[in-house]
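One protein chain omitted, others in place.
Let's look at chain A:
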Amino acid sequence: MSLNITDRRRINGPQRSVEPVYTTTSPVDAFAAGGRMDGRALDQVRPIFIKTGPLDAQSLSAAAPSGSAYYEQGKIRVSCAVYGPRQGRKSSNNARMGTFDCDFKYAPFSCSWKRSHVKTSDEKEIALMLEQAVAPAIRLDAYPKASVDAFVTVIESDGKAATIAAAINCISAALADAGIELYDSVAACSMSLHSEQWVSDCSQIEENASSCSLLVARMPSADEVTYLLQHGKTTPEQTQQAIQTCANDCTRVYAVICRYLQATLE
C-alpha cells in the first residue's frame, strides 16, 4: 500500500492506492521436492552479467561519470555511476585521506510493491552499508581532500540480501571502470537458512521462506572480509559454517567480475 504524500515537485497520483488481493495466491513452496524453483543447486549463485562504461565511447559528454557499470544477477538489475576523484564537498579536517560517499535508491518499479520516490530510511541504511563494504578497498590516502562518489540505482530487485550484494559488486565494477586506485575488488554474496540448510543467493520467494539471511563482502586477494551482516536466528556453529561457505562464493563472484573487467581491456 502506498500512502502517497503530495510531493509538490512531482506529478502526483491519487492520495491512496493499494495492491489488489490476488485470488490465486496459493503459498508457493520455494523448495518443493528438494530442488529450487529455477533448478539451481543449493550452493549455486545466479549467472552474472556486467557491462561497464558508456555504450559508445567515441562521443562522451563532459558531464558523464568517470566510471559506470550495469550489473545483472538472475533477475536483479543494478546500475552504478562513479564520479571521482573530484573536489570534496566538505572541507574535512582529515585532509590526508579522501572520502567515499555512496547513494542508493530503489527505482519505484523495482520491487513487487510500488516504492516511494522520496528516499526512505531503508535506502539510507543500505547506502551506509555499501560505503562500509567498499571503502576499505579504495586507496583513499592517494586522493587527499578529494571525494569519490558512487550512485547506485536498483532497476529490478529479487531478494533483499542478494540485491545489496549485487549493488556491492556493481560498485566494484564501476570503480575499476573509473580507474580509481583500489587494493582489490570487493565481491559480495548472500545466503539464507531454510530448514537447517544454508542456500546460496536466494531470490525473493526463497528469502521469504527462510528464517535467516547472511551477507558477506570480501576482498579475496587480501583475504579480508569488509562487511558481514546476519539477520535472523541461528546457532554460532551454523553461522560459522555459513560464513565460510559464503566467503567461497564471494571468491567465485570475484572471478566473474575480474573476467568481465579483463574483457573490456581486450
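The rule is short, and it goes like this: a residue touches a chain if its C-beta (ideal position, glycine included) is under 8 Å from a C-beta of that chain, and two chains touch if they have at least 3 such contacts; residues count from 1.
Assume contacts and distances are computed from a predicted model.
Entry comment: the absent subunit's protein name, as recorded by UniProt, is "Ribosomal RNA-processing protein 43", drawn from "WD repeat containing, antisense to TP73", "Ribosomal RNA-processing protein 43", "2-methoxy-6-polyprenyl-1,4-benzoquinol methylase, mitochondrial" or "Proteasome subunit beta". The omitted chain makes contact with just one of the residues A:71, A:151 or A:227: A:151.
Taking the complete complex into account, residues 2, 9-14, 16-24, 54-56, 58-65, 68, 70, 75, 77, 79-81, 83, 103, 105, 107-112, 114, 117, 149, 151-153, 155-158 of chain A touch the chain not shown.
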